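For this view, one protein chain was removed and the others were kept in their places.
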Amino acid sequence: MSTTVRRRTGAPYLFLAPALVLFGLFLAAPIVYAGYLSLRRVRVSGLGLGSGSRTEIWAGLENYTRSLTDPEFLPSVLRVGAYGLIVVPCMLGLALILALLLDAGRTRVGTFARTAIFLPYAVPAVIASLLWGFLYLPRVSPIVDVLDRVGITAPDALSSSWVLYAVANIAIWGGTGFNMIVLYTALRAIPTELFEAARIDGAGDIQIALRVKIPIIAPSLVMTTLFSLIATLQVFAEPMTLRPLSNTISTTWTPLMKVYRDAFVRNDIYAAAATSVIIALATFVISYGFLKLVGSRAFSQEN
Amino acid sequence: MAVTTVPVVPTTTGATTAPRVQRHRRTSPTATILLLLGAAYCLMPVLWVLIASTKSASELFTTFTFTPSTHLFDNIAFLTSYRDGLYWRWMANSALFAGVGAAASTLVSAMAGFALAKYDFRGKSLVFNLVLAGVLVPAVILAVPQYLLLAKAGMTNTYWSVLLPSMISPYGIYLCRIFAAATVPNEVLEAARMDGAGDWRSFVRVVLPMMRSGLVTVFLFQFVAIWNNYMLPFIMLGDDKLFPVTVGLSGLLNQGATQPAMYTSVVTGALLSVVPLVALFLGLQRYWRVDLGAGAVKA
């Protein structure tokens, strides 16, 4: 079966032109520029106060060594790893269960639940983190308040032993609905005949879900996992918003926060660029590794 | 290797009217309870913000958090009067950035996705791999170099500085390629060509209508992404009359040590800023479909 038509015309290039121009200007050029900056640094002379006391010079790989040997860098990478181990399975597990429940059609609250669970997707991460911040702080939190009334002392969500879960919860809250809709759409597309036979053989909903539905929507699961992984590596807005509320989130809590701190707080865009390049490379390696691992070609071309 | 596309029928029918016969089956209390628990988890913070926005500044910090008060309209009135209605200007800016940016991005993505799905040409896999790589790049990393480059063109602190970078969405192109491959049969293109239609004409007359529900999805994606974007406008814009609502609200929150944070205004503003998105989703729900696996290859 041929999937494409009409070879050897200029048309595809013209269709691609706007995308390529924009891609070049606003994605490729900035990335190349970041790569260039990562090899530069500023050199100050003397007190550094007069104009012209600053010059930009080549730095070689110095920014990379500084970034990788920063004692805070490895912990922040490990933290993001732990965060990903919490967020990705919890979020996708919840999304899959909820999507299967919706698809099984054994409830009258389906439309309401679907809309309600999807709602957080419309809330910007900055605002979601602010809301959850209120819900985490013991003195203003309704959760702590209610638990207190029934005699349970809730742990301080932003204390060092809980803060990782507190941040992960915001991501799970915001992302479950979206992934649920993706999986639900895939489930709805399964032809009924494929599992009616199993049902006639006496299989229950759970068995049908495990043996028929989940294998069929595996490509969708792979894709949602991949996109969740990428989002995980980029965790930034949630800890950034919660940081001023607690003692437990440092300015370099995740690698992207370090980029932000170097670029905007320390005014060292060269170090920020070097860390950015490292993060970008790590993202590629992990995404590629994941796709190799699951053996899926979902993310590549069909032919 | 057999190429099997998961059969979807994504023309004008959306997810809510999927072509499957609805069976009348026993309802399961367990399913209902689990779904309601999920809904409660997702709605609780929203309910909280709804209640919090009815409280006056001192009530917000003194009364039991789930007791509503009566100050919603006072809060909205205060927010409206804040610096001569600046808040509504931020909302209008957000609508402009998200509306125009998402529309342009959808068209650009549709053209590129169509070309990638339906043509063979030299450099195709290079372009596609570039797009995939683009999906992986975090916005925070792009913000500074984008700023430095746009500043060289003297374009920072203008609407363009936010609009133009928002128009390119590798993810949108990726989705459009899937939608085009799944919904536009080659026979239809051939038929259009037989009728003497040029490439552009058949794209506008035939392809775009067929991809409609996919394009709505891409539009919504991009609309939400731009509406919720913080980093790009934060760094590009200096004039607060150009701010979108995310940057404006975070400014009310982080006023620096010498000013009190305007919590009631932030809470009320946050509530109001989510309303257009929710309305848009409910309104376009019947077109909404995401089938990431649809273009997948199974061995």
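Labels for the chains are A and B, by order of writing; each one numbers its residues from 1.
To be clear about the criterion, a residue touches a chain if its C-beta (ideal position, glycine included) is under 8 Å from a C-beta of that chain, and two chains touch if they have at least 3 such contacts.
The criterion applied here is as follows: contacts and distances are computed from a predicted model.
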Choosing from "Sugar ABC transporter substrate-binding protein", "ABC transmembrane type-1 domain-containing protein", "Sigma-70 family RNA polymerase sigma factor" or "NADH-quinone oxidoreductase subunit H", the absent chain's UniProt record names it "Sugar ABC transporter substrate-binding protein"
Per the whole complex, from A:Leu49, A:Val150, A:Ile200 or A:Leu293 the residue touching the absent chain is A:Leu49
Missing-chain contact among A:Pro30, A:Gly84, A:Gly133 or A:Pro239 belongs to A:Gly133
Sole touch to the unshown chain from B:Met44, B:Leu72, B:Ala139 or B:Met155: residue B:Met155
Across the whole complex, the chain not displayed is touched by chain B residues 57-58, 61-62, 83, 111, 144, 147-148, 151-158, 160, 164, 198-201, 234-235, 238-240, 250-251, 254-263
Chain A positions in touch with the non-displayed chain are 11, 14-15, 17-18, 21-22, 25, 42-49, 51-54, 66, 72, 133-134, 137-140, 159-160, 244-252, 261, 264-267, 269
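Note that in this section only the chains that are shown with their structure count from here on.
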Chain-centre distance (mean CA atoms) for chain A and chain B, in whole Å, is 15
Seen from chain B, its contact residues with chain A in the complex are 3, 6-9, 15, 18, 20-23, 25-28, 31-32, 34-36, 38-39, 41-46, 48-49, 52, 61, 64-66, 108-109, 111-112, 114-121, 124-125, 127-128, 130-138, 140-142, 144-146, 148-149, 164-165, 167-168, 170, 173, 181, 186, 189-190, 193, 199-200, 203, 224, 227-228, 230, 246, 249-250, 253-254, 266, 270, 273-274, 277-278, 281-282, 288-298
Contacts from chain A onto chain B in the complex sit at residues 1-9, 11-16, 18-20, 22-23, 25-31, 33-34, 37, 94, 97-98, 101-102, 104-110, 112-113, 115-128, 130-132, 134-135, 140-142, 145-146, 173, 176-177, 181-182, 184-186, 188-189, 191-192, 205, 216-224, 227, 230, 233-234, 236-237, 244, 256, 259-260, 263, 269, 272-273, 276, 279-280, 283-284, 287, 296-303
